[in-house]
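All protein chains but one are shown at their positions in the complex.
And now, chain A:
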Amino acid sequence: MAPGSASSPSPSFPASRPWAAVGTMAAAAAAGPSPGSGPGDSPEGPEGEAPERRRKAHGMLKLYYGLSEGEAAGRPAGPDPLDPTDLNGAHFDPEVYLDKLRRECPLAQLMDSETDMVRQIRALDSDMQTLVYENYNKFISATDTIRKMKNDFRKMEDEMDRLATNMAVITDFSARISATLQDRHERITKLAGVHALLRKLQFLFELPSRLTKCVELGAYGQAVRYQGRAQAVLQQYQHLPSFRAIQDDCQVITARLAQQLRQRFREGGSGAPEQAECVELLLALGEPAEELCEEFLAHARGRLEKELRSLEAELGPSPPAPDVLEFTDRGGSGFVGGLCQVAAAYQELFAAQGPAGAEKLAAFARELGSRYFALVERRLAQEQGGGDNSLLVRALDRFHRRLRAPGALLAAAGLADAATEIVERVARERLGHHLQGLRAAFLGCLTDVRQALAAPRVAGKEGPGLAELLANVASSILSHIKASLAAVHLFTAKEVSFSNKPYFRGEFCSEGVREGLIVGFIRSMCQTAQSFCDSPGEKGGATPPALLLLLSRLCLDYETATISYILTLTDEQFLVQVGLLYEEGVRKAQSSDSSKRTFSVYSSSRQQGRYAPSYTPSAPMDTNLLSNIQKLFSERIDVFSPVEFNKVSVLTGIIKISLKTLLECVRLRTFGRFGLQQVQVDCHFLQLYLWRFVADEELVHLLLDEVVASAALRCPDPVPMEPSVVEVICERG
């Protein structure tokens, strides 16, 4: 063994410090997962056997530390793996080793290594013995356990055998029983079959009489069902004379039945549901569907045309027309309801007809529908002159709503679209009408003004001043505009069924109302004014200069303020409708009287402001203590919680962030006494008005409290204003 490697400082002991490692190896083998070297092979020739064994243990150790043979050898400090003199190497050769020792070492060293080796071998032996002793008990108990298991298994085997024989016996018995019963079972099955057949035959033989009876009683449905059940059997066995007879009888009766049904169907008076039933039965009897379909529609047409005629009669020139609401109501329940019924029945009956049938129905509905629409439009045209929008809107709503049901049934006929179109047309016409009205009103105003100006002055009695006239004109125009807007606004009311149509959401508001009505009116105003200026008094009726003056002032006012006001008004009513699009959201502790609750919630901050000067000189901790206690009792506010998409939540978020910003700004300032008082007043004012916008008003109170408290801290001379004074100031506003 090379002395250099023995003293190597490398920590990889298995390779480089073989001898020193021996003791550890034994310990590792004892503690390790594999108690490999058994107690049996205790060394006889220590010199010869030990290295072999050690190598084995060493290999295991390497395994334990996850080092491969090559890896261990690959270390630069380690010895050559092929070195036969390496005690721990794989290729250790005792002869060569001994030879080398004898040749190289002086006697003393030889002796030393011999004693050393012997000592270590002894130590190994004793370690091994200890191991064996330590584990002896475990071996004994393991042996016991195995023996006991052996006994138990023998007993279990016996029982399993017994179970197997018993099972065999049971199987045998069961087979015998089935064999015995087999015979009877077959017989019973046969008898049951015969019985069923007999019952069927009986039914067949009784069929003609039953059918006759049914027809006599008018129970057509029952008769058709019987016929349907028997037909196939009769068809199959018609070569047998007896069956043949029955079939003939049945056919006669069925023909009669069909005759009667047709009769009933043609009479037609008995209402749509009964007709539908007749058709259904006739179809079941195998009558040609095509023909029935035509007939059915013809009947329906007759009925619906009657409805239309009655509507037309109401519309007629002479009799006083009922109001439009009543008209659409009647049309809705009479015609549209009828059409609905027809369509529903048709679709149920002639579903088998496929697309051709559906097309037929659609054409039918289209034709009648267009006639109905023509009537409705005529009626609506009569309304056009009227001023009352609410009735018209309600009528349109009713009309539109009624048509939504057949619209779903008869998507192909496009009735709903046509209805929406009509509504839109009417809305457009109304807008035009209102525009006309506004123009007329404006011209009327001007005429009034002219008259007032032209009126001969009565001496001593001053006529109305120009300013007054101007104010009159302006206010009357404005009120007309507002009235028109209010009237038109009905079209977009939430509860009206067509208000959510794209036209009414977008184009109607922006193009129709804003551009068409309001802007159009303002344009025409300008034009009128312009025409006054342009027309020099050639027709004799020269424009009085006072009127021009007044108009110029009016236009100026419009330019500076009124137009933007009116447009804002329009936008507010028609375009910016956040509140309508977003739901309200949940509001916690909504108390309408909280605006009255003045300083009760303020008490904490107020007290702090008030007490701080009196308490604190003795102990500088107190301000903080007070605010800390205050914080203890108030929940921590999460100023920046995520926002839901509803009005309250969004507003709450905005308010929270704004108040937080206010707080931060307050903290960056130093306040004088009056600055603090101003903050107090501001916060109180905010408190009075902010609660109604937030989900939880407590939030506002807490944040405002914090603002006031911070302001008090940032004030070298904190003398808060009396609460009653704060209240008075805020309420005056």
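The definition used in the following text is that a contact is a pair of C-beta atoms (placed from the backbone, for glycine too) under 8 Å apart; a residue touches a chain by one contact, two chains touch by 3 or more; residues count from 1.
To be clear about the criterion, contacts and distances are computed from a predicted model.
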* Asked: One chain of this complex is not shown here; going by its UniProt record, which of these names is it: "EARP and GARP complex-interacting protein 1", "Aminotransferase class I/classII large domain-containing protein", "RNA polymerase I-specific transcription initiation factor RRN3" or "Very-long-chain enoyl-CoA reductase"?
  -> "EARP and GARP complex-interacting protein 1"
* Out of A:L380, A:I566 or A:C715, which touches the unshown chain? -> A:C715
* Identify the residues of chain A touching the omitted chain, counting contacts across the whole complex. => 616, 620-621, 623-624, 627-628, 631, 636, 639-640, 657, 660, 664, 667, 670, 672, 713-716
